[in-house]
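The complex appears here without one of its protein chains, the remainder shown in place.
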Amino acid sequence: MAGSTFGNLFRITTWGESHGPALGVVVDGCPAGLALTEEDIQMYLDRRKPGQSQITTSRSEADRVEILSGVFEGRTTGTPISLLIRNTSQISRDYSDIASCYRPGHADYTFDQKYGFRDYRGGGRSSARETAGRVAAGAIACKILRQLGIEVCAYTLSIGPITIDPEHFDARAICETRTAMPDREADGKAVAYLEDAIKRLDSVGGVMECRVSGVPAGIGDPVFCKLDALLAQAAMSIGAVKAVEIGDGTAVSTRYGSENNDAFRMERDRVVKATNHAGGILGGISDGSDILLRAHVKPTPSIYAPQQTVDNSGHDIDIQIKGRHDPIIVPRAVVVLECMTAITLLDAMMANLCCRMDSLERFYRNSDSPQD
Amino acid sequence: MAGSTFGNLFRITTWGESHGPALGVVVDGCPAGLALTEEDIQMYLDRRKPGQSQITTSRSEADRVEILSGVFEGRTTGTPISLLIRNTSQISRDYSDIASCYRPGHADYTFDQKYGFRDYRGGGRSSARETAGRVAAGAIACKILRQLGIEVCAYTLSIGPITIDPEHFDARAICETRTAMPDREADGKAVAYLEDAIKRLDSVGGVMECRVSGVPAGIGDPVFCKLDALLAQAAMSIGAVKAVEIGDGTAVSTRYGSENNDAFRMERDRVVKATNHAGGILGGISDGSDILLRAHVKPTPSIYAPQQTVDNSGHDIDIQIKGRHDPIIVPRAVVVLECMTAITLLDAMMANLCCRMDSLERFYRNSDSPQD
Amino acid sequence: MAGSTFGNLFRITTWGESHGPALGVVVDGCPAGLALTEEDIQMYLDRRKPGQSQITTSRSEADRVEILSGVFEGRTTGTPISLLIRNTSQISRDYSDIASCYRPGHADYTFDQKYGFRDYRGGGRSSARETAGRVAAGAIACKILRQLGIEVCAYTLSIGPITIDPEHFDARAICETRTAMPDREADGKAVAYLEDAIKRLDSVGGVMECRVSGVPAGIGDPVFCKLDALLAQAAMSIGAVKAVEIGDGTAVSTRYGSENNDAFRMERDRVVKATNHAGGILGGISDGSDILLRAHVKPTPSIYAPQQTVDNSGHDIDIQIKGRHDPIIVPRAVVVLECMTAITLLDAMMANLCCRMDSLERFYRNSDSPQD
Partner (left out) sequence: MAGSTFGNLFRITTWGESHGPALGVVVDGCPAGLALTEEDIQMYLDRRKPGQSQITTSRSEADRVEILSGVFEGRTTGTPISLLIRNTSQISRDYSDIASCYRPGHADYTFDQKYGFRDYRGGGRSSARETAGRVAAGAIACKILRQLGIEVCAYTLSIGPITIDPEHFDARAICETRTAMPDREADGKAVAYLEDAIKRLDSVGGVMECRVSGVPAGIGDPVFCKLDALLAQAAMSIGAVKAVEIGDGTAVSTRYGSENNDAFRMERDRVVKATNHAGGILGGISDGSDILLRAHVKPTPSIYAPQQTVDNSGHDIDIQIKGRHDPIIVPRAVVVLECMTAITLLDAMMANLCCRMDSLERFYRNSDSPQD
């Protein structure tokens, strides 16, 4: 199936491979009238771009975005926004080693099985570079959400065994630390942990968390388009994510109902929840509390240590992966999670506009020229 | 958005409320020529139907399915299969207590916020009774998969702190134990744990696991329609699920790459993986190993103990929930997970047929009358 | 592909065969809060039900609709509305004659080629009885549109060579004449024409027209979801329709631009068009004028005269079709066109709510509790 499209009303279609001439995304359904510049998008791309420190790949890409359509005189027109990012640092080397064998933990084998062959240069379409398009689109979603009073904020929760201390939470640290941890002390420990792994030619995993504040109650649709179900798809679609939690997540399975239920309370004429074990979603619909989700990321499958595998002629072989890769995926994936969360939420908020007769009537009947 | 439809080629649309006259599902896109009887579907509905033991709700529903279309002379015709299940045990009582107040942990508040009012009888559309339609559709998907050599098997992994022992795994026990645990010893302990919770007017959570064997490599589509991403949506769309894991799931985030990568090896001319940390999916595409997923389920939000909440006039109140409800959701939800997994996988397998030119050419060119 | 679903936000899924136990439709995405009774729907079904006069089939079906979900205390809840219509007049006779041969002009051959076999009783899924579900769903769309000030009105424009005289247009005649013509004089002539054809064991074709008034400008989406493109799909999806025209339709191809362009003019502070050759749609988006479309319907393929065909063993044979069928499709299809037009337009109007930033901001920012 055509799997590179996500969203229904705010709909993105990404394209591009790791070592092709370019990557990009088409954002269709973006509301008209949003002020939008390349700089709005570049800010987000810069957060995921490679080559930023010794704990990321040494591949250095400027990842400059170009807006090719959908923006006129500085504002979105309501028509598709095409965003292009040229690949500039494809190192021209002999890829024949991975062309004929399957790297453990990668999609080499499964792509070959599915399609009969694959673009083996740097993972091709299965490369994490694909997420550049998602981030470019997500930057637009984030900007719209911000104008609606909603903040989406993702960060590194843990790297290996090193977890942030919520009491030290410092939002500015997310963009300033090499680990994207909002806790400078934990960051220090995590970097030491990473350096040790690098020394041993190994890689490590971690956990990303995303918090969304300011979401009105009522967003999401029952049954299959529950907000948490779509967020789970969105998060799990990020390469290397192997588990997704909403609110207290896995912890709920060992709880009693009396512990896990969040009591409703009135607080200055507003309904609030005394606790937020639910992570802001009840029955698949936002309840007005912060939405909280976590994604568990496996260690980078590319490691420099030798590994056992097979080649495409059916022989057991040993390989030692060369090339440039991150010893951990998490710090650069954090902005991808933030963007996917924003896209999912915005799409659900757009769908929510037409779920009640009174909304339709207010929109179409309140004036002679309903569009003005 | 119209959220009651799932799947693209094998597409199901469920409908119905807890206390309406009936529930059901329309299955569109089911391949023609499948032998199908009501009994094939009833077997699955019987696994989720209520009133089976003291650890499930006392509501007793026969949940008899009626095939209204799409089957002719015992075989599916390729046109929509409409399945109807009449509600028969709606107890006619005064629901005004929950009509005007919001039960903690339920969707009462969020439905009211979204739609302006709600069908408050037994949860309406947000009731777990909605899943009857999914199970009826899933029974068909399971039957098709079985004909393709694929077995989908879900069971209770744990209830509160009681976890099955993999060494005691007994598949027959799944349908015979009250907990749907494949381990009779763990089942005994879990029932004791549940009885204690019931005594204290409380409820408990647990974990469901689903294993799929026989899946060919190559199923799933890159980027947003990764098989694991769609399985995550499918599992998270089941009410009360708060976390989804694929393969080793959350455990990967504290691992090193050298531990987590599964080595490929040749085994009698076939590529196999020495381990299966990945849970049968690499880069969103099946790798030929068993697919393994887990869903963490919160304790039933309906508890008999008094709770704090608010009413829809904006007053803090205390409520004590009456009615009939399960003290644990897991045992009856296991078959829902099995069915959602089957639907997701079958849909992906159908999409996979057209992803290669050689498949198209073989289908359309190999004979004069390609359809025969 | 699962082809029985239409619409994106207001989404209908029909099911059922001519001679199965029942037919129906699931309407998902209907806005919450609409007052809705079975009578609202029955009115529309009564317009298409068979057995109403000598120029329709003698099959007599009450076509009583039952609402099975999605309505609570007389109002739609925003969740799927399931509508059921039992078949009651399936005459149990020997269908083996058409089981093994292909009626000219029908879908017998193509269904067999596609699916390998078919439900041959009365056409099965390809029977015009399938449209009962569309009409039931369309009744809801029409009711919503009426509350937004929009009237959708379809009628018979011509039968064979007999065309209505626009100067005699009488809307009440549509539901009162046997031909659904809004011109009693033309109706008389058309009935005489039909009676002659019936006498000669033949059938006749005709043209349906649909006019929509009160549509605000701005509805429809550029490129592939142009309002006229979706209306063309909607109209052509009605069995036996072979051509669709918007506005002046086929006539435009022999015009000069200077004749065909509609001048814009101001009329009491409103932009109007001096003429409406465009049929209310410019660039795929409604322009505020009446939307006008026509669908050309072929003669009923079932005729009593003998015909040449083949059987499914590959022999040339002659057949003489028995059974009950209309000598003309148009009068009963008029309400189907009206309903498909309404569904298409409503879906586009719902999508239109989120196409501008100012709409989003007004909806989500103008109050503390935006949903109230």
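What to note about this one:
Each chain carries a letter (A, B and C) given by its place in the written order, and its residues are counted from 1.
By our rule, a residue touches a chain if its C-beta (ideal position, glycine included) is under 8 Å from a C-beta of that chain, and two chains touch if they have at least 3 such contacts.
Bear in mind that the values here come from a model prediction, so they are computed numbers and not experimental data.
Here the missing chain is touched by one residue of C:204, C:337 or C:360, and it is C:204. When the whole complex is considered, the residue among C:29, C:122, C:182 or C:218 that touches the unshown chain is C:218. The chain that is not drawn here is touched, among residues C:211, C:226 or C:332, by C:226. Listed for chain A, the residues touching the missing chain in the whole complex are 1-5, 7-11, 13-17, 20-24, 26, 28-29, 32-33, 66, 68-70, 72, 75, 77-82, 84, 113-119, 121, 124-125, 369, 371-372. On the side of chain C, touch with the chain left out of the figure occurs at residues 1-6, 8-9, 14, 102, 104-107, 109-111, 113-116, 125-126, 130, 158, 160-161, 197, 202-207, 216-226, 228-237, 239, 242-250, 252-266, 269, 271, 274, 278-279, 281-288, 296-303, 305, 307-310, 314-316, 348, 351-352, 355-356, 358. Residues of chain B in contact with the chain left out of this view: 8-9, 29, 31-34, 76, 78-79, 144, 147-149, 216-218, 222, 270, 349-351, 353-361, 363-365, 368-371.
Convention: only the chains that are shown with their structure count from here on.
At the chain B-chain C interface, residue numbers used by both copies make up over half of all numbers present, so the two copies contact each other through mostly the same positions.
Counting C-beta pairs in contact, the chain pair with the highest total is A-B. On superposing C-alpha atoms, the copy chain A sits rotated by 180° relative to chain B, to the nearest 5. Inter-chain centre distance (chain A to chain C, centres taken as mean C-alpha positions): 43 Å. Averaged C-alpha coordinates give centres for chain B and chain C that are 37 Å from one another. Multi-chain contact residues, meaning those touching two or more other chains, occur in chain A at positions 8-9, 216-218, 222, 351, 355-356, 358.
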